[in-house]
Structure formats: structure tokens, C-alpha cells
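Missing here: one protein chain of the complex. Every other protein chain is in place.
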Amino acid sequence: MTIREMLEAHPQPTIGDLDALARCVQACGECAAACTSCADANLGESDLQEMVRCIRSCLDCADVCEATGRVVARQTASDLGLVRAAVEACLVACRACREECERHAEHHAHCRVCAEACRRCEEACEGLLASLR
Amino acid sequence: MTIREMLEAHPQPTIGDLDALARCVQACGECAAACTSCADANLGESDLQEMVRCIRSCLDCADVCEATGRVVARQTASDLGLVRAAVEACLVACRACREECERHAEHHAHCRVCAEACRRCEEACEGLLASLR
Amino acid sequence: MTIREMLEAHPQPTIGDLDALARCVQACGECAAACTSCADANLGESDLQEMVRCIRSCLDCADVCEATGRVVARQTASDLGLVRAAVEACLVACRACREECERHAEHHAHCRVCAEACRRCEEACEGLLASLR
Partner (left out) sequence: MTIREMLEAHPQPTIGDLDALARCVQACGECAAACTSCADANLGESDLQEMVRCIRSCLDCADVCEATGRVVARQTASDLGLVRAAVEACLVACRACREECERHAEHHAHCRVCAEACRRCEEACEGLLASLR
């Protein structure tokens, strides 16, 4: 996991547990990619009209996960208040997207895989928040 | 202002006051551009070592503003809880970045201009949050 | 225009004409916002199935415009080859998105406004490329 090596090589003390940070950055990146792909797969489905809410959730979740992953990756002169606010927004985005994707998981495999990526990102965000306190 | 026209042309009811939404999307975009530029200008300054905290704040603020501007721009199947969490994270990012930039506003004009963009984005975020309640 | 002031305050020589740079960064930001909004407006339209290609074009164009606006905004230690490659990719994205949006401009006002934002971004990209040579 490249991001673990990057954080280990950082010249400054990290703001939290190294594993929790690495897991969060990794999970944000994977969730963002899954959500971008799921929104796009939904656009190609025959029940497109039923997938509108899912597309919206996925687009939001991808954007919030990418921004959060960047904020969490940075360790120089960190502002813990901002890290917390960003990770909390990410939690809200992942939860909403997972719940919507779970509703379609039986008929769309991409929604099932995306819901799992959201779930892992929620857990990584919760783990990081716990390690910061 | 293009974004005002876009929101007026939207087929669905918007989640809040049209002016407050348009102002927030606009301010997020301008603040993101100012922060990207300010981080880069700091990299070219002779007192670079003193600007490290400012660069970090600007990078975070640019990322959070871009993601928030996208979430706020979307009006189809909105999740108000996510809109609020994203706008609140944006407020935290803009406040931290403005406070840091204000400390350098006298000797770096780009920090003064960037602090003003952050201030406008804070006001736009607060205005939107008030209109959502 | 905030970005013009930011570039004027930059401590390093800029890579091209100041007006051309400012116009490009500004146009990329406005085009990205218009495309994000147009993709979302299309999701709320009753002829959704006919708008799939337009949504895809808008999502791509928003992403490429945002990245390009950031690369162009930076003036410290620039790599002209990368600036050119990014601006050229942006031109391709804006042209494709404008052509698709123009096909729907008569029945969807958001597509008309978005096509205009793409057109301005194409012109700003072409203007910048010309000023770099």
C-alpha cells in the first residue's frame, strides 16, 4: 500500500495513528473510484429512471471522498478541526450513497460493489475520527 | 453569472433560495481558484519557510471548496444532511485559510486577495445554511 | 476578476500573457461549474434517456476543466509541455461537450447556457495556446 509507505516517510509527526490515516486515505480513493464508476454504469442501465437518486449520491460521494482523502493525506501544519469536519462530511456522503446503492444491490452488481466500498470508507472514517480524539 | 442562469433553467425545484445557492457555488469556485493560486505564489516567495502553514491551508481550502461547490450546484434528489455537512466543512476550511492569509496580507498582496475570497465564501456558506433551515 | 489580481501579485514571471492566463483560469472554472450543473439538470429532465451522452460529456468536461484551471493557475516552476497537453485535452473536452449541448439547446435552456460556457472556454484555451508559442 503506497500511501502507508508515503506516510512512514513523512518528515513531520502525523496527526493520528499511521494505520488509521493510511486506511482512510486508501478507502477514500477506492470509494471515489467506485462511485465514479457506479454513477457511469447507472447511466448505461435500462432502468435509468430508477437510478437517478443513485447517480446523484455517487457523484457527491466521489467528490467528497476525493477532497477528504487529500486533506487526510496531508500531515504538515494540520488543522484538526478541518480534518474532523471533512471526515464527518465524508461519513455522511458514504452512508447516504451506501444506503442508496444497497437498494439496488440485488439487480446491479456495480451497486453491490460500490456499497461495499462505501461501507469500508465509513469504517475507515470512523476509525480515523476515533484515533484523533 | 452563468451559474444563476443554470440554476434558473433547472427542471427540478431547488433545495434553497436561488440567490443563496448561486452565490455559494460562485464563491466556492472563486475561492478555490484564489487558494490554488495563493499556494503557488507562496512557493515562489523568498520567505517560503514562513509560508508553509499558509500553503497547507490554501491547498486544503481549494479542495474542500471545489467539492462543496459541486455538491451545492446539484439540485436533483438532494440530501440536505450532506449539503449541510459539506457547507459546514467548507466554512471551517475558509475560516482557517482566511485567518492564516490575513497574517501575511500586509507583505503579500496575493494573501490579501485570497483572504477576501475566503471571506466572501464564508459569507456565502453562512447565507446558504441560513436559507436551508 | 479575482484571478487577474492573484496573477498580478505573483512573485515569479508568468508563463504567458497575463490576460490570456487569467481568462483561461476563469473560463475553466465557469465551464466546470456549468457542466456540473448541466449534468445534474439533465438527470432531472423527463427525456433523461436522450440526455445520457450529454451527461457523460458534461461530467468529463467538468473534471478536465478543473484540473486544467489548476495547472494553468500555477506559475512557479512551470512545465510548458504539461501546460500545453492539459490545455489541449481541455479544448477536446469543451468542444465535445459544446457540440453535444448544442444539439439540445433549443429544448433545454441549461444546455444552451452550458454550450456557451464551453465555447468561451475553448476560446480561452486557444488564446492561451497562441500566447505560449
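Labels A, B and C are assigned to the chains in the order they are written; within every chain, residues are numbered from 1.
As a working rule, contacts are C-beta pairs under 8 Å (C-beta built on N, C-alpha and C of every residue); 3 or more make two chains touch, one makes a residue touch a chain.
Keep in mind the model is a prediction, meaning the values are calculated, not measured.
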Sort through C:Ile3, C:Leu43, C:Ala93 or C:Cys114 and give me the one touching the missing partner chain. C:Ala93
Given the contact definition stated above, which residue among A:Asp17, A:Asp40, A:Glu88 or A:Glu123 touches the chain not shown here? A:Asp40
Pick out which of A:Leu18, A:Val113 or A:Leu132 touches the chain that's been left out of the picture. A:Val113
Hey, which chain C residues sit against the chain that's not shown? 52-53, 56-57, 59-60, 63-64, 66-67, 70-71, 74, 76-79, 81-82, 85-86, 88-89, 92-93, 96
I need the residue numbers on chain A that touch the omitted chain, in ascending order. 2-3, 5-12, 25-26, 29-30, 32-34, 36-38, 40-41, 43-46, 62, 66, 69-70, 73-77, 108-110, 113-114, 116-117
Which parts of chain B face the unshown chain closely enough to count as touching? 39-40, 43-44, 48-49, 52, 55-56, 59
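Keep this in mind: only the chains that are shown with their structure count from here on.
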By Cα centroids, which chain is closest to the centre of the whole protein? B
If you average the CA atoms of chain A and of chain B, how far apart do the two points sit, in angstrom? 21
For chain C, residues contacting two or more additional chains: 40, 43-44
